[in-house]
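Of the protein chains in this complex, all but one are displayed in their positions.
Think of it as A and B in the order they're written, each chain with its own count starting at 1.
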Amino acid sequence: MNARAEDHLSDRLSPAAALTALRENAPLVQCITNTVVTNFTANALLAVGAAPAMCDIPGEAGLFAGIADGVLVNLGTPTAEQRDAAREAVRAGTPWVLDPVAVGVLPVRTALAAELLDHRPAIIRGNASEILALAGEAAGGRGVDATDGTDAAAAAARTLALRTGGVVAVSGPVDLITDGERAIRVHGGDALLTRVTGGGCSLGAVMAGLVGVCTSLEAAVAASALYAVASERAASQAKGPGSFAVAFLDALDAVAAAPAELDARVADAPALR
Amino acid sequence: MNARAEDHLSDRLSPAAALTALRENAPLVQCITNTVVTNFTANALLAVGAAPAMCDIPGEAGLFAGIADGVLVNLGTPTAEQRDAAREAVRAGTPWVLDPVAVGVLPVRTALAAELLDHRPAIIRGNASEILALAGEAAGGRGVDATDGTDAAAAAARTLALRTGGVVAVSGPVDLITDGERAIRVHGGDALLTRVTGGGCSLGAVMAGLVGVCTSLEAAVAASALYAVASERAASQAKGPGSFAVAFLDALDAVAAAPAELDARVADAPALR
Partner (left out) sequence: MNARAEDHLSDRLSPAAALTALRENAPLVQCITNTVVTNFTANALLAVGAAPAMCDIPGEAGLFAGIADGVLVNLGTPTAEQRDAAREAVRAGTPWVLDPVAVGVLPVRTALAAELLDHRPAIIRGNASEILALAGEAAGGRGVDATDGTDAAAAAARTLALRTGGVVAVSGPVDLITDGERAIRVHGGDALLTRVTGGGCSLGAVMAGLVGVCTSLEAAVAASALYAVASERAASQAKGPGSFAVAFLDALDAVAAAPAELDARVADAPALR
């Protein structure tokens, strides 16, 4: 176990403290993300208290990344300009989050993800299929939906975390988050979050909002716990996926403003090996 | 009358059966569509039970079309990359839907639509102005809104259907759908669906979700009947266009899960000539 992991173990992870720090600091979050979820992602960031900016063209993205507190690179619809913008942004030295949407299935983004990995994302967030594919252990799923459970990606997540020196968050019915040594599981959430687009993509953005105000492990865990609780709250009020998406943004705002209950969602799992 | 049309006539069209098949198969639907409606379109597909993926860059679009169960090509905001992605996707042999947004008015998309027609879309869905323009019989409307009634486009729809060997769906107060021989009218719907963006565009996407699980005629009819009933249900709960859009996604989910009432919306019209 290295010194960094020991520091983490000596800390008690508190999603509540992380989200309180986010509200106080209103971090500027640069999103290079796909056209399907830009609006929902910006609204999710605003709801939790961050300041989103979708600055994603070459000639501006690198400069803006130097100003931003956190950067999201989501590979959902990676145009040529976005690919160059991502290359600029990850060189700025600002902590950044990689969301490898559909990596493994599709060649352009798969090659880009491999290239970007050398620039050490603070957090990689994906579903199990994407994490397996990114680690080189599977060919990926059908694209955007997970076809493997999170536990199936545990070893791949540890491999990626050790390779990048960052944190890997595997989203699923139970989220699995690791820095290569410590493994955290976040329980709860509602399946309605998978019936609207942007749930996972905006989760990665919220992680990018948190990386400026706490450790990467805390950021990934806090965002996952927030999404679990907010999706349950929204589901209790929704009549279907349309009203769920609306209630979810309301719940993100409410839970982020009063986050005490989140800490109970976090459980340490046996260390991965 | 050819053998194919006879088969259709011998079948009783059942939107309910088509939507049940969609739910059971969760088809993967590739959307190359405009930036205005990507989010709404993905959410509409998820609501009915399909799996959307907006894979729209060259080098990936053709490959993904080979995996997908249906493809939508919507010409609303056709960037150069999207135009090349569309050219790749329609060559994959997967059934695809063409939505010729604003064709006739604008030269880049008009030329592209003419080129794509050679690759025989399973379904062409548009308003009357767009169908008339695509058939070469009018200069098109002001762009996105219909300035002609669906009946005015009946002959043009038949011409296009016979030319492509596919189905043409003309959306309007009463939808007109034809495979060149048989003509079906779908009644109902609510005008609020024209007061929010994405109604027609997402209808084309749902047709692309259905082409993998039933005939093209059934797909176009089932999607149109679903939209008629769901928009009426949503309108009965809405306070305005904002709450209508939300209620419409809820209604798509609810009606697609219990579609029995849809079959009554379908009426055979006299054959077009």
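The rule is simple: a contact is a pair of C-beta atoms (placed from the backbone, for glycine too) under 8 Å apart; a residue touches a chain by one contact, two chains touch by 3 or more.
Remember, predicted model here, so these are calculated numbers, not experimental data.
The chain omitted from view is touched by exactly one of A:Leu22, A:Ala89 or A:Val246, namely A:Val246. Within the set B:Ile67, B:Val105 or B:Ala155, the residue that contacts the chain not displayed is B:Val105. Contacts to the hidden chain, counted on chain A, fall at residues 28, 35, 38-39, 42-43, 46-47, 51-57, 59-60, 63-64, 67, 79, 81, 245-254. In the full complex, chain B contacts the hidden chain through residues 34-37, 39-40, 76-80, 102, 105-109, 142-145, 195-198, 238-243, 245-246.
Convention: only the chains that are shown with their structure count from here on.
Mean C-alpha positions place chain A and chain B at a centre distance of 34 Å.
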